[in-house]
Structures are given as structure tokens and as C-alpha cells.
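Comments concern the structure below.
One protein chain omitted, others in place.
Per-chain residue numbering starts at 1, and chain names A, B and C are given in the order in which the chains are listed.
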Amino acid sequence: MVKKGYFGNWGGAFIPEVLHQTFAELEHHFKTAQADPAFWQEYVDLMSTYSCRPTPLTHAENLSKHFGGAQIYIKREDLNHTGAHKANNVMGQGLLVKRMGKTRVIAETGAGQHGVATATMAAKFGFDCTIYMGEVDVQRQRPNVFWMEKMGATVVPVRDGSRTLKDAINEAFRDWVTNVDTTHYVFGTACGPAPFPEMVSWFQSIVGNEAYEQMRIQHGKNPARIYACVGGGSNAMGIFGRFLEEEGVELIGVEAGGKGVETGQHAARLCGNDASPGVAQGYRTMFLQNDDGQMLETHSVAAGLDYVGVSPILSDLWEQGKVRFTAATDQEVMDVLDLTMKKEGIIPALESAHGFVQAFKDAPEMSTDEGIIINMSGRGDKDIFTIAHAFDDPSWKEFIVQRAREYSK
Amino acid sequence: MVKKGYFGNWGGAFIPEVLHQTFAELEHHFKTAQADPAFWQEYVDLMSTYSCRPTPLTHAENLSKHFGGAQIYIKREDLNHTGAHKANNVMGQGLLVKRMGKTRVIAETGAGQHGVATATMAAKFGFDCTIYMGEVDVQRQRPNVFWMEKMGATVVPVRDGSRTLKDAINEAFRDWVTNVDTTHYVFGTACGPAPFPEMVSWFQSIVGNEAYEQMRIQHGKNPARIYACVGGGSNAMGIFGRFLEEEGVELIGVEAGGKGVETGQHAARLCGNDASPGVAQGYRTMFLQNDDGQMLETHSVAAGLDYVGVSPILSDLWEQGKVRFTAATDQEVMDVLDLTMKKEGIIPALESAHGFVQAFKDAPEMSTDEGIIINMSGRGDKDIFTIAHAFDDPSWKEFIVQRAREYSK
Amino acid sequence: MQLEQHLRKSLEHKDILLMTHIVLGYPSFEVNREVIRQMVDNGVDCIEMQIPFSEPMADGPVIMKANLDSLAIGTRVEECLAFGKEMAATHSIPFLYMTYYNIIFKYGEERFIEACTEAGITGLIVPDLPPEQSEIFFRHARERNIAPILIYSPTSTHERMKELDDSGSGFIYCVARRGVTGKKSDLDEDFTSYLQRCRAATSKPLAVGFGIQSADDINALRGIADMAVIGSQTIRLVDEQGPEAVGPFIAELRG
Partner (left out) sequence: MQLEQHLRKSLEHKDILLMTHIVLGYPSFEVNREVIRQMVDNGVDCIEMQIPFSEPMADGPVIMKANLDSLAIGTRVEECLAFGKEMAATHSIPFLYMTYYNIIFKYGEERFIEACTEAGITGLIVPDLPPEQSEIFFRHARERNIAPILIYSPTSTHERMKELDDSGSGFIYCVARRGVTGKKSDLDEDFTSYLQRCRAATSKPLAVGFGIQSADDINALRGIADMAVIGSQTIRLVDEQGPEAVGPFIAELRG
């Protein structure tokens, strides 16, 4: 028998005692909500009136023709309110927070997407909100910080450790253990202590449920393959969920290959050789760590994939061979971004573009009556500072320099 | 009898002879498409798989409570692909271009939204694309220029006249008369020579059609009032259309009051005293012009409202007293933006925020069982450079200066 | 018929006429005056004086800039009308106004035509006013013997040309190619067959404009057109070499 909160060898809830009671309550409310069809209906209604669910499934005809193989479909999580799938999880947790009677939410954020989504949800539900964000990420994602603050949230730059996502998580936990009575920690991905992996995956399952129906209508049958980028794993779990038990649907998770999985500068947990089983940030999974169990620095052009751990549910699916894992390098991501914009007029987030990379590698080998879905977890136009920078765009640089000149006067 | 292409005293097609034939063809294809239910179905299908139509109608419960009057509903055009209602018009015209067998599209753009939408459509349909944009706007909207270019479009900065929207329109016409055989000019709003005002309004009517149904379901009856900002007038025509013949629905168009309608620094055509009937850019309407008929400079914090003319259809509705026109100042817009973000977690475009201003003035006086709709024509997060600047945000400035320092090295 | 008759008379002893173009108030009325004098002295047959407009949609960069610069130094419509009157009184060739419709519309169509009559102006070129769009304007113009000049383009069908012929008078302005003023046109085979189409549609004299820049261009028009229109080229010349360069340039064109 698998232990509560575990997925095979992975998961669990490695939490300080002070959180024990709050996790018990969270678990209780989550399970009650899960068993209550009215809750899910409330969630779906909220998402369809406040965000734009169901999000479309776009048949990328030009890309399909370009590669001459599989029919490529793109699940458009970019069209969610706040621009990414993060909204699904956050709004769902918002409803739970209301049920739990708490008045304050906190969250970690890397790319800033989850922070913006949480600040948005807090504004909508009238919660106080504090967002923890590594100082490095605050610097590279200033626009997101601006919006979070405008939405009424307090953004706390985290100056410890690698000053990125994992440090923001640690800091959020420190807040939580201090303010546990009033506060819910809105975990941003399918990681962390149980029940977060399961709960986040449950809220995100709305993506796969929609895609399943849409694919039947638009393609007439199940997809042969489904691609999703894997940071913490929430968008992947979201789209994979409904298809896990379907025959003949291959699921592919794409991790951040950074400068190459052989360089050590990446965030490939399940497809490289640098990760090993470990326990940190409250859960057991494959971590990028050294022999002593100290976490390593990671690298990706996509802040949202730049993380040491991965969903324990995905570690389990990996171990069972139910999901194939690959990596996309920063360079491949930029190339694919370029192609996708030019061919389809669609701007994937840097994170999402990782899924596109592998899909584009595989599509030409497939037959034209097979369909594949790429989960486009978010939109890239929020990443203008990163993307314009990565493309080394001269007029962008000139624009920034000129703006700065005005501000320095 | 009203003349073809006229709306009361307004409209017409004041075009150089070289365009006569192409307008005849455009008119023909438009009328054929309009009479063909399959065309509209193709359009709706495209919009629901490529963009996310129907866009939601969000009940802004917090704002409604805050003002204690009418129930405020927000029509979420911000959730369209590319972030504004502009996509509706552009994708519709894209389908017409395909029917006409042309291979190249051009467009003017002010805020950049219409340019981005057109570049996106061109990428999707495989058209060549050139976007004309006033040099002033190129400078203030560089991120949009970056995306247009990445989507494969050529962006031409227009250095004549006031170097803003109207000059971009003139330049687009110059291109069109030169390349009329291959090229369609994707006019961005419900202005310009006939059949553009009618055609753009037709494509945008999808907004009001949806809102009509959604309001019945969510509010149980028609709204008492509907608010929309008015630049050229396309989003206003879009949401007003379905309700024009409905009893008891007041329609309110909100123009750019800039620094105040009494200061001369505004773009209030229908609600101030500075405009008079005129003919320019191919159509007859109320223009901001001097006694000689020379166009005046306009001002608005919202580039998309910063325009001398207005839809001839709206001039007609104004003359008939069927739409009430008011103005919102730059300052009112910033205040309302702040409130809306904090209360609802929603970021209206600066343009759209004009509609919110008037709605918030009126709502407290209304009864709680009345409903109002605000058309949120676009999202504000694309305007980060303008909004952060307008809020005079110190950490934003610091961020820009620091970025520039890296680029100046 | 005043204008057409005038042109036909000139055509009795010339195989091709020359119409030139200036933008009023650019760079100044004084320079306009001098340029016109040199044009008339060197055998120009007809002059179109453009009243500047802030939105010169059908003009290319040279004329557009002249429009905007003229307005920038404060040129007013009344001044243009007064200047036109002075020119018509001073010189014996026909003078026309070219402008965009809004200038006329805003001034009042009847009032504007009245002013033309008073000034001795013989024709009006309004590139953004197709005949369908203002019945009043065309009626008044014809009643007052001010020729509304209509424009043919290579994209015009035969039917359209006939229609335009019915509404216009004075002459037909054939634009040599698609596009705006100022860029050189290829006067090639396609062009010749286009002009044949024009000739077949109207019995009015044919003027050809857009990109006519040299004696060679004018020679190419001899026999197929009745009048050549020099637009942007003289503006460029004045910009670069001053008004005194205009006389020799025209003389050279006249051959």
C-alpha cells in the first residue's frame, strides 16, 4: 500500500511540526472539496467568467505543414487571465482559502507569473498578500513586481542562497510557520509537501479535461503525443492527467536543458544524470544536489523552469516509464520561439517553448493523420525583457538606454 | 434616402481614383461575406480556436459593492489573443483578404495594438505585412514594435506631421495606392472610407452579441447602461451594436479628456466644443480641426484614443442622441486603473480605463438591481512602459536605468 | 468650357502643353510669386496652385513636406485665395487650385467656388473627391464655369472613366501610375495602352502627371497626351538651387 501523500517512492510531507495542524486542515478541506461536485462547479464557473476557460485548442496548420508530419495542436493556456496556466491553480486555492476562513495568502514566485496570479487572486478575493521572490528574479522580472504591487501585494525580495525560486520557497515557509493561523501558502506548482502536488494537479486537470474533449471534436480522436514543459510540473500534470490512462497517448515532459545537460548549467532533473533522490522543501523527489545532499545551482533562460526539484508525481511517472522526459537547450528555445511567432503569430512563454522544441523534433517523423498537443503554458509577451535581451535586439537596447536617459535627468 | 456608405450626414468614401476599383471589390466581397452565413461561422470558429471567444463577462463584485449602486459587469476583450478587441476586426479582415486573393496586408497603428494584431494575423495567414506607425508612437511603444518585427512584419516609422496615428494612416494610404493590386489595407477602427466603418463594426459586433447573451444568463436581463471608450470607435460599435434597438439600454461613449476638455489638450470630438464636421482620411465625420480645416494636435495618455477623427457611425448616433458622449481625463484614468487593479485584480488598458471612469461616476447613483457593462477593450500589461511611467514608479525607473547601464557597457 | 477652350487654343500651335505645380506659401508666397513668373515667362501653359492641407494623403514626400512646412509657418486659406487672385490677374495663363476636399468643405463649397470665380481661377483639382461624394460641389463648379478636373488612374475601368468624364470638365488628369506624387514613372508599353484607354473614354484633353521630370519624359508623351504635369520636380529644384533655377529648367523642358 502506498503511504498517504506518496506517489510510489515520492512525495510525502516533510514539514516542521508547527505546520502539522494546518496541513491537516488543508488536507481536510481539499478532500471535502474534491468530494463535492458543487465545489468543482464553482471553480469552473469562476474560471469561465473571470479567466477565459475553456481556453482554445489551436490547430497550428502552418507549423504542421512546415514539418510535414503530425498535426500540431496548441493548448492555449496563454489566454488565461494573467497569461499562464498558473491562474488555474491559484484561483482554485483561492476558493479553498475562502472555505478555510483564512484572510491572508503568501506565495513564492520565480518567473513572476505565479506571483502575479496570486496577487490577482488576492485582489479578487480580498485577501492580504505577500509574495516572496528571489532578488535575482526581482531584478530580471521587474514588470511583474510592478503589477503585483499595483494589485496591492507586498513583494519581498529574498536575498539568501541563490536568490532564486527555491530560496523564495524557503522564505515563504518561514512566513507560513510564523503566521500559520491567518495565512495560507499558495504553492505555485505540483511540488511541496502533500497535499500540494495532488491538489495543484487537481486544479490544473481542467486543462487536460478540456483538451480531451476539444481534441475529439477538432481532430476526431486522441492525440498520439502530448508535450509539456516541466518546471515544478503543474502544467504538465494538468494536461497529462486526463490522458494517463488512455491507450496510445505518449506523454512527454521537457525540462530546461540550459546550456546543455552535459554542462551542469541546466535544470534537468528527470532526463539528465545530475539529479538523485532527495528530500527538501517539504517533499521527496529527484533533486539536483551534490553527494552531501546540498542543492545545486540551476540554469535556464526560462526563470519558471529554473528549479532544483520536480513534482513527485512526475518522478513516479518517470520511474514507471509512463512519461518520457527530454530537455531543450536555451538556444533551441530561442530558435523555436522565432519560428512559432513567424509561422503562427503566437508567442509562447520561454517556459512553454521548451515543449515546442521537442514537439518540433518529433513531428516530422510522425504521420499526417496523427495529432500532437503542445501545452502552451503561458504567453511570452510578459517576458519582453528576457526575450528581447536573448535575441540581442539592438533597437530594444537603444530604446532602454534612451528611456534611462530620461529617467537619469 | 441615405447615400451608400453614409450614416446620416457622415461617412462616405473620399478616396483617390486609383483606389476606386479596389474599394469596389472590397465592397463586393464584404457584402457577399455578410450575406453568407458560412462566412460568419468560419469567423466565429477561427475566433474561438485561435483567440478565446466568447470572451468572458466578469461580474465585478468588489467594485459593485465599493460603489454601492449598479452591478458592474466587465466584458473581457483583454483576454483575446494579442490582448485587445483589435483581434476581432483583424482576423475578420484576414478572412476577407484570403477571399480576395491578395497576398499582402498593411496597417496603421497608434498604440501598437492594431499593429501587433495585424502582424499576428499576417503570420497566421501567411501574408506579407507592413505596419505604419508614427515615430512618436514607435518610441513610446517599442515593445509592440519588437513583437511585430518578430512576427515577421516590417514596421515603418512615419516621420511626417505629428508623427502619430493620423500620419500613419496617411502613409498607409500612400502605400496602398502604390501597391493596390496585391495589398489590402487592414484599417484598424470603424473609421476611414466606406465600407470600413460598417465592416469593422460588423466584425466587432461579435462582442455585443456575446455580451447580450451573457448578460441575460448572468444578470437575468439587459444592462441599464453600457460604457465603452472611443478612439476610432470600433470597440464601442462592437459592444453597442446588439443593444442599439433595445429599449432602456443607455449607451455611453467615453473620449479622451487628456488634460481636460477645456485645455485643448485632449481628443474629445463628440463631447467637447473643439470639433467640427470635416472630411479627411477618406471619410466625413467630426474632426478636431481649425477654421481652415487643418487637423489639430491631440493629446491623451492612451495612444489608442489619441486621434483627430471618430467613427462616422458614432457621429450619426451622437447627432441622433442615441449615444451619450463624455470624456475622462488622464488623471481620472490613472486613479481608476489603480482602483480596478486593487479591487478586482484586473488591469485595463489605458484606453479601456476611460470607459471605467464614467461607469464609476454613474454607478453609485444607480440601483443595485440595475446592471451596467463596461467594455474592457484591452489589457494594460502591454502598456507597462506608459503605466509605470505615469505612476512615476521609482523602482521601475531604477530598473530601467540599471538595464541601460548593462547595455551601455 | 473656359479652361478646356483655353487649352485647345494653346494646342493649336503646340504639340504638348505644360502644367506645373506649386505649393502655396512654400517656402513663401514671395518665392511662389517669383517661381510662377519664371514659369510663365518660359512658356508654361497652366499652373496648379496647391492650397496646403495637414493630411496630404495622395502626395509623396516632397509635396507632403512642402504642405506641412507651409502650414508650419502659418499659411492660411484666405491668403492662398488672395494670392491666386493676384496671379490670375497678373498672368494670362489659366490658374487652377489643387487641394484636398476638407479645405473646400470647411470653407463652404459654394463660398469656395464663389471665391474661385472672383479670383479668376479656372479649375479645381481635388484628389480625394470622387464625383459620387459631392453632388453640390460638382454642380456649383460647373454652374460657375470652374472646371472640376477629374482623375484617371491605371486601375480605372472603361466604365469608370466614362463616369468620370461625365462629371468632370476642363481636362482629364491621368496619373501615370499607381502611387503618390514624386516618384519617376515608367512610360512603357503598359503606359501607352493605358493612355489609349483614356483617350477612348473621353474627348477632353489628357494631362499626364506623377513622376514627369525631364524633357525625355515630355517627348515620350508627345502624340499620346495633350499636357504634361511637372509636380515635385520644381519643388526639389527650388529647394536645392533657388527660384532662379526654375526658368532655365522649364526652358529646357520646352525644348
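As a convention for this text, a contact is a pair of C-beta atoms (placed from the backbone, for glycine too) under 8 Å apart; a residue touches a chain by one contact, two chains touch by 3 or more.
Since the model is a prediction, treat every value here as computed from it, not as a measurement.
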item: Visible contact partners (per top-of-document touch definition) of the missing chain; value: A
item: Identified contact with the non-displayed chain, of A:Gly208, A:Gly282 or A:Gly371; value: A:Gly282
item: Sole contact to the chain not displayed, among A:Asn170, A:Gln218, A:Gln331 or A:Ser395; value: A:Asn170
item: Of A:Ala87, A:Val145 or A:Val180, the residue in touch with the unshown chain; value: A:Val180
item: Where the missing chain touches subunit A, by residue; value: 3, 12-22, 160-161, 166, 170, 173-174, 177-181, 276-282, 284, 287, 289, 291-295
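Keep this in mind: only the chains that are shown with their structure count from here on.
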item: Whole-Å gap separating subunit A and subunit C, where each centre is the average of the chain's CA atoms; value: 65
